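Of the protein chains in this complex, one is absent; all others appear in place.
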Amino acid sequence: MGILGVYLRKIYTLFRGEVLVLPSRIVVFLFFLVLLFLPVVTQDLYLLRILILTSIFAILAASWDLLSGYTGQMNFGHALFFGVGAYTAALLNLHAHIPPYGSIPLGGLAAVLAGLVIGIPCLRLRGTYLALTTLAFPIILMGIVFAIPGITGGELGVSGLSRLSSSRLYDYYITVVLMLGLCTIMWKITDSKTGIIFHAIREDELAVRTSGINVTRYKLLAFSLSGFFAGISGGLYAHFMRIAGPSTLEVSMSFTVVIWAVFGGIVTIYGPVGAVFILFPLLEFFRFWPEFRMLLFAVVILLILLYMPNGILPWVRDKIEKECPRCKVRNVATRKTCRVCVAPLD
Amino acid sequence: MKIPKFVLSILLVACLVMAIGLPAYAAKVIKIGVIGPMKFMQGKGHWNGATMAAEEINAKGGLWVGKKKVKIELVKLDSNEFLSIIDATNAMELAITRHKVDFLVGGFRTEAVLAMQDIAMDYKKIFLGCGAAHPELCIRVAKDYKRYKYFFRGTPFNSRYLVKTCFIQMATVGGILKKVLGIPKVKVAIVAEKAVWVDPMIKAAKGFIPKMGMEVVGIWRPSAVATDVTAELSAIQRSGAHMIFTILSSSVGIPFARQVGELKIPAVQVGINVEAQKDGFWEATQGMGNYVMTLNTYARGVEVNELTPRFVNTYIKRFGETPTYTADTYANIIYGLAPVIEEAGTLDADKIVAILENREYAVPSGKNKYMKDAQGRHLHDLTWGPGYLTSLGVQWQDGKLVGVWPNRWKPAKGVPEITYKGIVPYKIAPWIIKEYKK
Partner (left out) sequence: MILDIIISGLINGSVYALLAIGFSLIYGAARIVNLAHTAFYMVASYCIYFATHKLGVHPVLAMLAAIILVTLIGLVCYQLFINPIREHEAAVLIATIAMAMAMQEIMLIIFTGDYLSVPSLIGGYLKIFGVKIAYQQLLTFGVALLILAGVWALLKKTRVGLAIRSTAQDREVANLMGMNESRVAMITMGISVGLAAFAGAVVVPLTVVNPHMWMHPLIFMLAIVVLGGLGSLKGSFVGAYILGFTEASVVFLIPLGAFLKGSVALSVMILVLLIRPEGLFGVAFEEER
């Protein structure tokens, strides 16, 4: 009992020192808590469905940020990874009878391949050229999907897949836990040395190259990592919807991902995730006014961007937290002095 | 005191999320969910047809369920399926879990209907599909009867029969061309949008058209949403085709018909052009769609049986336009579902399926009878043929959509000729007569 008490007290101290000091951390903590314990309160099937889809798209939006936000390689064809992941998982499941826990990671790997296939030719392109070229890839793949209906099912897609799990509740836990886990991994990646190099490539590619870093390798790494996570979300989508169709490759899909990410704030990982959790349920909520649903959605995006061009979450974070001018540690906005170096916060 | 504020805001968000689609308590009404692309023609058809059926039933005080009379309540659900499959499935889930509907009608785009079908089957809700023609929807019923038995095809009959009807109509028009213009061997250009439901039809056409004494000179597959087909048209004209067999269900039907008319391509159009089935077609092609012929379900003034005029006229009076086939939600509710509910005396899905699948009943477009496949398994697909559903051949003649087929159609030897009431003769476009008349 004694040892347990010590550990508990230690965890509590850690919790108070690391989580409770910053409102943003409290929000993230609550976010985890609410998502994990929501089914205890309600098991409404419709609500769970919305949250499952939200989680799947949160992975997708975060993976876009990992590539385009961090390395600045504007990808306007993110639907490619999503579609490749979905189709691969679907085909493997249908023909090779691989269960979802196998087919989804394999879908992710296929998306890595796709990432390399488009990453290599795109190495020489930059900025807007890159953005608009990547936009073309999912459309070309869609042409191929329509050209070989024997395999892909054409516009019908591949249907009749196995379920993700036996019940909606399990589906919920699988996707939510995966989402939380994968997004944490992505966040950790961006916080690591690799992430710093990604960031540096965005800021000044020439300088990175002069420092003796193989930029090509890191760019391709970013393409494959992002492809992997996006592919996983595609696989999850295919198994949850039980259909992988050409709609996963549509231009609007690619655009939506970018909208989510920019709306939430790029180069943050948590921004896109938060944005999906705001925008996707919001779109469902707007079913109240079915005629004006998409219009309201577009107007919300326009207005938010007008006042918070860096994205909504960084804006909120800047309101509730201040960075210490001396030691760059973040503090609650209400504090007068820094919590670490006691320098006055203005 | 930051925490309570955050808790509060999260609670608020949670409340908003929970409030999506207020759970209305279903009290003593039969709820029918009408699910379709409501911002588009097809969805409007779904909704109008269902509205008419519900109004008619409720005017009589409702349906007898057991010993009580129960009214019908419709729930309108926008599936937005042309743009987003996700929206479609969410709408389905919303209908079943929040609105607690008892039955579902609607659906149009096959990819979306497949996904929606799965959800409806998960909850064992009867779903009458009113729009998608792909056989796969019903093959699922035969393959896994226990799971998919709650799905019925409401309209149209499946694409295999669509193409069969087209061939008969082509033969009819080909005969007219031979007789009037003296063309010995009619050359046919096939123009089919790129879609899976079309593929088997093309294969059939390639095999069957030569057997009808015609020649296939080429096959063009434009995208379903192409807006410019002039390149295809000049290629078709080069090929010297006398007849264009169209299989177009999407928007491409309008620019195609319009550009054929604008460029006066000397070939008659026969087949399926879904856009040409609508009243708005004349205006949408600026009158260039004159003489286009297409398969259709209804036409003003054409009577398939005694139910047709009442439905078509009431619909026109109520909504100001001729019904298209998605408006068959009307027939499915009033002639299909309603009598079965009264007969079963319950809303229990299994009991209703057992009665419905063995029924044979007249509808405004003919007679519905659910088929079985070769092994005798239930398909819940619709039977085609004289006496059942045959559809019509309609042609645009100077701003009016008139019925031109079946006109003295002889389905088989020894069977009496069929001509529906109100059919008028087929007309060949004057520029085609000018081109070929010697």
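Points worth noting:
Residue numbering begins at 1 within each chain, and the chains themselves are lettered A and B in the order written.
The rule is simple: contacts are C-beta pairs under 8 Å (C-beta built on N, C-alpha and C of every residue); 3 or more make two chains touch, one makes a residue touch a chain.
This one's a predicted model, so the numbers in the text were calculated from it and none came from an experiment.
For the omitted chain, the shown partners it touches in the full complex are A, B. Within the complete assembly, A:I266 is the residue of A:L35, A:I266, A:C324 or A:L345 that touches the hidden chain. Considering the full assembly, A:M294 is the residue among A:V34, A:L94, A:L178 or A:M294 that touches the omitted chain.
Of the options B:K100, B:R147, B:K164 or B:K264, the residue whose C-beta touches the omitted chain is B:K264. One of B:I139, B:A235 or B:A362 touches the chain omitted from the figure, and that residue is B:A235. Between the chain not shown and the residues A:L30, A:L113 or A:A136, the one that touches is A:A136.
Contact between subunit B and the absent chain runs through residues 37, 39-41, 82-83, 193-194, 218-228, 230-235, 237-238, 251, 254-255, 258-259, 262-265, 275, 280, 283-286. Listed for subunit A, the residues touching the missing chain in the whole complex are 74, 121, 124-129, 131-133, 135-137, 139-140, 142-144, 146-147, 204, 206, 251-252, 255, 258-259, 262-263, 266, 291-292, 294-295, 297-299, 301-302, 305-306, 309-310.
We adopt the following convention: only the chains that are shown with their structure count from here on.
Of all the residues in subunit B, the ones that touch subunit A in their complex are 2-3, 6-7, 10, 13-14, 16-21, 38-39, 76, 78, 83-86, 89-90, 93-94, 97-98, 110-111, 114-115, 118, 134, 136, 140, 194-196, 199, 224. Within the complex formed with subunit B, the residues of subunit A that make contact are 23, 26-27, 30, 34, 42, 44-47, 49-50, 53, 146, 149, 153-157, 159-160, 241-243, 245-247, 252, 281, 284-285, 287-288, 290-291, 320, 332.
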